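Got a structure here, written out as structure tokens. Questions coming.
Missing here: one protein chain of the complex. Every other protein chain is in place.
A, B and C are the chain letters, set down in written order, and residue numbers restart from 1 in every chain.
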Amino acid sequence: MNPTDCSNRIAEEAGRLLTEGTVDVVIGFEKGSLPMRSTPCFVRTPQDSGKLVWNSFCSSNLSRYLKQFPGKVGIVAKGCDTRALVELIKEKQVNRESLVVIGVPCRGMIDGAGVLERCDGKRVSDVEERDDELVITGDSFRITLARGDFLHPACRVCFTGNPVLFDVLIGEKVQEQARDCYHDVSDFESRSPGDRWAYIMSEMDRCIRCYACRNACPLCYCGECFADATRPQWVGRGATGTDTLAFHVMRSMHLAGRCVECGACRAACPTKVDIRTLNRKISSDIARLFDYRPGLRIDQPAPLSSFKPDDSEEFILER
Amino acid sequence: MDSSHDGWEPRIIAFLCNWCSYAGADLAGVGRLQYPASIRIIRVPCSGRISPFFILSAFRKGADGVLVSGCHPGDCHYISGNYSARRKFALLKGLLEHVGLEEGRVHFTWISASEGGKFADVIGRVTETVRGLGPANQLVGKQWRA
Amino acid sequence: MYYKTIKKNEVGRFLDGLLAEYTVVAPVRKNGVVGFDAIQSGEEAILDFSNTTASPKGVLMPQLETLLSARAGEEEAVEHTGMRKPVVLFGARPCDARAFMFLDRVFNDGIARDVYYGNRRDALLIVSLGCTRTRDTCFCTTTGGGPLSTQGSDAMLVEQGDGYTVHVITAGGAELMNSRGLSDAHEGVGEEIRKLALQITAEIDPPVDLSELKTSLDNSFDTAAWQTLTEKCLSCGVCTYLCPTCHCFDIADEDNIGVKVRNRIWDSCQFPGFTMQASGFNPRPTYRERHRQRIMHKFSYCDDNHHMTGCVGCGRCVLECPVNLDIRRVLGSFRGRNGG
Partner (left out) sequence: MTNPYMPVPMRVEKSAVETADGSIRTLTLSFARGEDGKAFSFLPGQFAELSLLGTGEAPFGIASSPEDSNLLDFTVSRVGLVTTELHNLKPGDTVGMRGSFGNGYPLEHLREKSILIVGGGFGFSTLRSFTGYALNPDIRRLYKDITVVYGARNPGLLLYRADLLEWEKRTDLRLEVTVDEADGEWTGRTGVVPAVVAGLDIDPRTTIALVCGPPGMIRFTLPALSELGLSPARVYLSLEMKMKCGIGKCGRCNIGGAYVCTDGPVFSLAELNKLPQEY
């Protein structure tokens, strides 16, 4: 389904829900103020539902906003958004009955910054999506690019483009990719510890501790984050290499078995720090050791709040 | 980095669960078993109580190695404390090594109240491993800038 | 004020010359992200970029700066205010250079001069890189700047053909550019640059009258619009930490491995803890109050306290906001509104 039809269907659906009073607000996307950007919006009247759009630039995870709306809420959600929803419901943060999920099958979201770089700084006036191509027109230039080359890293390995949970589905389901086997993690681990440490520390060096990764993450909803606590103060608050690494390691541990790999953290990061390698290492271990993938089934207990007598002991100091 | 470090004594933080490993350490002491004086024991109710914060904080404050020891799975005084700890440590150890922390800085083991000998043996082996690595400097807090 | 020239392929060697006497901070590309960093050799610096992701304010306001320290047992604390080795910030855009003029007012005026900022500032020379192309997020002309504005710069490079015209502006600039083998620019180059400035300025959206905006902002503090305008804000620190004029900081102490330190670190008015009181009361509890504070501080309070708008229109917050909350749209919705 092309973006325009998709947008219209979503707008109709939202209009219907608001007119019937089934929901008080619909959380979705509207056209952004910059090319290749869609921005979250909160529609409360049927007349406003016309501004809802859907295209390949809706990379924010809208589940992040659910806790801001206590009443009955409609939410436009792609695959990874619904996986975050499953975890939020499992953790009793969101009540399924007060939700109407408008599911939208997703073929992966595009990182506009990458496209802009390919236009080497020239201004872009219009972007048209045609199946697997992007037609970019700007002042005195027009180029066609392959969509697949500009997907967000998380979307390249995504196997849940279709919503795992929805009340209404917009358009047909997409062809899913094969289940992700974390080749990037095993490749990274084949490098020497010293080499890995150097890479990680050079990435951490770019982190400015702005916490966009934490604040964009749907599953980072603590009232006071450990990073801001002072009694005790677990993590140094300066952007020195070791304290930054400690923050990201601890945040990843807090997301162990919960992170649905929507990539919203990396998409939000202004200096594009590769924090996903930490979360993906844990996700790969959880898949391997506990045969669990976050955000797929509400009834499946979270791995760190359950156990099996014969869990792996590969890490134990040998006898 | 020569591995001998001429008599440098590593400082290792040992989180011992009160019901098994701490009792095992006690047994080693009562039995006059010799083991290096490199460890600083912190007693905790259960290995399940250990949070990754403790381990990272220990390194940040200058520890050269961290050992976490609890009851053998099935013996936990709180039934499932070490079971959930086991999953948490499996992930944490994997993650720390993934980012490139030197092998041999973090150790997890199960020592029961009757295994005084094993306790002394583990402390000896962990100390040798850490001594071989030399002072830790990866996760230590670097406070000020010029 | 006079002009010299330098060929593009000579810039590397010129910077090596500076490296002998100065620490040189220049734009570098690391893992695909352009940012400012101290360079070891001339050719690390890049000059083909639109603007860096983060602003160069870290040169005078590091994300972490130790103010005081004392080893265990030492009574007297060491003040880390030592005189700084001279620094050249090379390749900053005119908007960033102008931002330092604003930061100077914050840290030098008022009841006390910030000695840490002051010592670094006295040792800094700024060689800016004029803009010959602009982005759709640039609005420097609205805030009193311009693509080839010399405000805040000691010298400015303007790309012309296969080289740069070096516009030497201050005595400090002259000190940098003299006796470094740069030949003088041809006659009439000043006029050329003025024409070029007009041509580039035309690319940028026409400026907005900020004094009229300040009045309507002052009258709109309690309007309901703030709620809907800021609802999508994540309360992260991207806009404040990338911003060249945002200067708020926190003072955080630590006592680690026998060393007590008092560090100054960046802070953001968008973080809840910024105004959280020990009693638990927070005058700015949600994204609405906090985002309003950022807008009011930059476009109203700074005019009252520093007689300069707290924004230079670099557009970083527009470009990098994770949810595309565009400050120009927020401001636009208040223009011509008489409040209420």
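Convention: a residue touches a chain if its C-beta (ideal position, glycine included) is under 8 Å from a C-beta of that chain, and two chains touch if they have at least 3 such contacts.
What you are looking at is a predicted structure, and each value in this text was computed from that prediction instead of being measured.
Shown chains touched by the missing chain in the whole complex: A, C.
Contact with the chain not shown here comes from a single listed residue; of C:Ile39, C:Val106, C:Leu210 or C:Val330, that residue is C:Val106. Note that of C:Cys140, C:Val261, C:Ile295 or C:Leu319, the residue touching the chain absent from this view is C:Val261. Touching the missing chain, out of C:Thr134, C:Thr230, C:Ser300 or C:Asn324, is residue C:Ser300. Residues of chain C in touch with the missing chain: 67-68, 70, 75, 77, 79, 81, 106-107, 110-116, 118-119, 221-222, 247-255, 260-262, 267, 269, 274-279, 281, 283-284, 289, 293, 296-297, 300-301, 304-305. Residues of chain A in contact with the chain left out of this view: 230-231.
As a convention for this text, only the chains that are shown with their structure count from here on.
The touch graph of the protein chains shown is complete. The mean-CA centres of chain A and chain B are about 36 angstrom from one another, to the nearest whole unit. Between the Cα centres of chain B and chain C there is a gap of 47 Å.
Mean C-alpha position of chain A lies 31 Å from that of chain C. In chain A, the positions touching at least two other chains are 236, 240.
Those residues of chain C in touch with two or more other chains are numbered 64, 254, 256, 263. By the touch criterion stated above, chain B contacts chain A in their complex at residues 52-53, 56-57, 60, 73-74, 80, 83-84, 86-103, 107-110, 122, 125-126, 138-142, 145. Of all residues in chain A, only 185, 188-189, 193-201, 226, 234-236, 240-243, 245-246, 249-250, 252-253, 256, 277-278, 281-282, 285-286, 289-290, 303-305, 307, 309, 311-317 touch chain B in the complex they form.
On the chain C side of its complex with chain B, the touching residues are 62, 64-66, 69, 80, 254, 256-257, 259, 261, 263.
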